[in-house]
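First the structure, which I've put down as structure tokens, then a few questions once you've had a look.
A single protein chain has been omitted; all remaining protein chains appear in their positions.
Up next is subunit A:
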Amino acid sequence: MEASLEISPGRVYEVLEGVKDPEIDSISIMDLGMVVEVTTVGNNVKVVLLPTFLGCPALEIIKKNTINAVKELPEVKDVQVEFVFHPPWTSDRITERGHVNLRKFGIAPPPRQIEADGSWHIECAYCGSTYVTMENVFGPTACRSILYCKSCKNVFEAMKPVSTLM
């Protein structure tokens, strides 16, 4: 029967766990909270993603990698990847596992909470201290900032806090 050849969104989500951020290869697009929707019709798959930062050059690579990864599934015929802006991606979309995987890479996860006045707290990627200052909000890539820990005196990177409150 044809039905047995159809693809379920669940299978696609599993595959997307393996699509990594090209700039931080310990974290997947699922961990980052970039995947908003997976729909399947027969053997065709559509993946809807949220761009993290609009000018991020990694987005095109992510799109390509997503298509290639989903195509690996034998039942899949056509893969479409679309970027949408609604809902807007915010740093609180990064999952609990995403936080763990960021720390593995030596990057401090974004703050859990951003106050109404835009202020926030980040823990040092090395010692966990919150006695830190922002050195340069603009880090090596659009999504990262550079901070300094006054406790262990290390410079470290953190995911830039992004919120609609800003």
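Details
Keep in mind that, in the parts below, contacts are C-beta pairs under 8 Å (C-beta built on N, C-alpha and C of every residue); 3 or more make two chains touch, one makes a residue touch a chain; residues count from 1.
Note that in this section contacts and distances are computed from a predicted model.
One subunit of the complex is not drawn; among "Phenylacetate-CoA oxygenase subunit PaaC", "Osmoprotectant transport system permease protein", "cytochrome-c oxidase" or "Aliphatic sulfonates import ATP-binding protein SsuB 1", its UniProt record names it "Phenylacetate-CoA oxygenase subunit PaaC".
Contact with the undisplayed chain is limited, among A:N68, A:Q113, A:N136 or A:S151, to A:N136. Of the candidate positions A:F53, A:F105 or A:W120, contact with the unshown chain belongs to A:F53.
Remark: the residues of subunit A touching the chain excluded from display are 51, 53-57, 60, 84-86, 88-90, 118, 135-140, 142, 146, 160, 162-164, 166.
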